[in-house]
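The complex is shown incomplete by one protein chain, all other protein chains being positioned as in the whole.
Note that the chains are named A, B and C in the order they appear, and that numbering of residues resets to 1 at the start of each chain.
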Amino acid sequence: MSVEQLYQEIILDHYRVKRNAGLREPYEVEVHHVNPSCGDELTLRVAVADGEVTDVSYEAVGCSISQASTSVMSDLVIGGSPEHALELHDGFQTMIQGQGKVSLDEDAYGDAVAFEGVAQFPARVKCAMLGWAAVRDALLRVMAGAKEES
Amino acid sequence: MSVEQLYQEIILDHYRVKRNAGLREPYEVEVHHVNPSCGDELTLRVAVADGEVTDVSYEAVGCSISQASTSVMSDLVIGGSPEHALELHDGFQTMIQGQGKVSLDEDAYGDAVAFEGVAQFPARVKCAMLGWAAVRDALLRVMAGAKEES
Amino acid sequence: MTEPYDVEAVRRDFPILERTVGPYPLTYLDSANTSQKPRRVVEAIADHYLVHNANVARAMHMLGAEATAGFEGARTAVATFIGAARSEEVVFTKNASEALNLAAHTLASRLKPGDEVVVSVMEHHSNIVPWQLACERTGATLRWFDVTDEGRLDIDAAVRDGLVNERTKVVSLTWVSNVLGTVNPIAQVAAMAHAVDAVMVVDASQGVPQLPTDVAALGCDMLAFTGHKICGPTGIGVLWGRYDLLESLPPFLGGGEMIEVVRMTGSTFAPPPYRFEAGTQPIAQAVGLHEAIRYVSELGMDGIAAHEHDLTAYALGEMAKVPGLRILGPTEAVDRGGAIAFTLEGVHPHDVMQLLDSRGIAIRGGHHCARPLHDRLGVQSSCRASVYLYTTHEEIDRLAEALDYTSAFFSGRLATTGGRR
Partner (left out) sequence: MTEPYDVEAVRRDFPILERTVGPYPLTYLDSANTSQKPRRVVEAIADHYLVHNANVARAMHMLGAEATAGFEGARTAVATFIGAARSEEVVFTKNASEALNLAAHTLASRLKPGDEVVVSVMEHHSNIVPWQLACERTGATLRWFDVTDEGRLDIDAAVRDGLVNERTKVVSLTWVSNVLGTVNPIAQVAAMAHAVDAVMVVDASQGVPQLPTDVAALGCDMLAFTGHKICGPTGIGVLWGRYDLLESLPPFLGGGEMIEVVRMTGSTFAPPPYRFEAGTQPIAQAVGLHEAIRYVSELGMDGIAAHEHDLTAYALGEMAKVPGLRILGPTEAVDRGGAIAFTLEGVHPHDVMQLLDSRGIAIRGGHHCARPLHDRLGVQSSCRASVYLYTTHEEIDRLAEALDYTSAFFSGRLATTGGRR
């Protein structure tokens, strides 16, 4: 596994031009996640209306993998149902922790397929999961009916 | 160095029949010393009058080396001056810590010469010193004019 | 065990057992103090240092990834070996003592005056002093199980006296006594503790090396053991804890990777097990412990336990024949580990050790870090012979014969030079 397979062009593109970046109103829940081993930080907001994730916005400090992964995630999640987002989370997590043995459905995951290489780099799994873990946390809070900041 | 050289007949004799054993009155100072690694304990009293150590009495729980050494020490110290006892202590300590390179003056040390073999057994040095350290402590307290129990 | 236990094959894995003391072969009967190490454990450590060495977690480069895989692989292996629900329940420490201090220090955050902590009089100092310090700091009271004259935990007296009651917050008990050999009924005591919502801590320093371990079957909430007694290296111990319990506890030592966010004005802390692992961890030691666990697992813990039981029964029988020898603790090999403490009439333990050492036999003399137990039994100190997976019946024979000789030597029945050496 070479580093060029890790840094797919799709990933670098998302890193250079992040989708849905910047914190926006309105939102239901804001969460703040940290990767203590490297200090990466992510503040993420979700807006949900009528069973649809209408917006995901965020501000992040982090590496190319974590930033690109958050960017790709936001594109995938916006417009779907919260339940669908959680399903996507679970599938992505299974793949990324699968040490290269699990692949994603290209139709469902689009650009996220580019992260399959990350599964070969255990040290980067946390980076790729940061945004996904945050959106899951935020959506679960929305679904629990809580409007809170944390 | 064989174990038979450690356990000289003189040492075993003192172990079997301890001189000056048992706590007696009168006394100036009583001290209690412990060897924490094996739990050996020694309570020792000294009586001093007119610049002479008139009595050393003790009660001890301990191994043959520590008990015999205390017994031999008491014989050597009783009847001499406190200063002489401290000198004997220092000489004995130098020998016992000398790893077999230091020998004792037979005239001054009598039966204590039998402990020269102990210097070859670093683990037993503390045993042989227990009584000597206690008597030194006690005499220093007497000389400091303190009549106390500790 | 399907194959018969082949102790001679086992011994070939331990080069140190080929040593001699003068004309005598080394007879190592001090395994309850520390075990010897098979060659492959030593090689695993060397291989780690010479091929994979790096700091863990913090390093993302190739060596860092290899070292991290080694360290975290050891954690997973420990978890499996003791039946933990997940590897995050395994905290690495420097030894069992640190593990017990960690338990005492963090559980102390829940203690207040009037609360009670229960230990037993047969504990190792490492399962007494940390609780004394915790009680001193918090105003809680330390209470303890007594032992019967046979050296068993006196549960009847404890029930009669209401030892474990609604004030009890922690019960901490040794699984196997390092002096008496007694195997305590942990599940029963854990049930007593849980009935009053107390936390059950087990000192398994002598248990994990000797018996198959299943924390769920033991029914405890925390369990401590030490690497060097199970064919592993010095410098590593383990505290296992139920995850939800660990998660509720404050940190112990501060620094390094145990943090979440550090600001000069205050810090937040990582989830278990990292919260409790301050500074660079015993990485090579974890790798060595992993190999030790592989080694004993391949031999089979059942087979090891059976071998020890067999030897202990044999030793109890042979030692009973030595004149003036008194065994402390159960004299039958029932619910009993492989440590046999004893006194020899008229001979101080130091002297017994010394005489035995001159014949190549290594045992321990003293209070074995269990002074209160010795007080309770009315002896100032004792000797202890302890067997392990490499011990043979012939070594027990040598021990018994040397004890005969020692007894004769000090009673004057032998000339001090000569005799039947």
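Following the convention adopted for this analysis, contacts are C-beta pairs under 8 Å (C-beta built on N, C-alpha and C of every residue); 3 or more make two chains touch, one makes a residue touch a chain.
Source: prediction; values computed, not measured.
Considering the whole complex, the residue from C:114, C:139, C:162 or C:279 that touches the absent chain is C:279. From the set C:68, C:97 or C:206, the residue in touch with the chain omitted from the display is C:97, counting the whole complex. Only one residue from C:233, C:272 or C:338 touches the chain missing from this view: C:233.
Interface with the hidden chain, as seen from chain B, comprises residues 34, 36-37, 122-124. Taking the complete complex into account, residues 2-4, 6-9, 12, 15-16, 37-41, 61-67, 121, 124, 127 of chain A touch the chain not shown. The set of chain C residues touching the chain not shown comprises 15-16, 19, 21, 26, 28, 30, 33-34, 36-37, 39, 41-43, 45-46, 49-55, 58-64, 94-98, 100-101, 104, 121, 124-130, 132-133, 142, 144, 226, 228, 233-237, 251, 253-259, 261-264, 266-267, 278-285, 350, 353-354, 356-357, 360-366, 368-369, 371-372, 375.
Note that only the chains that are shown with their structure count from here on.
In whole angstrom, the spacing between the mean C-alpha positions of chain A and chain C is 46.
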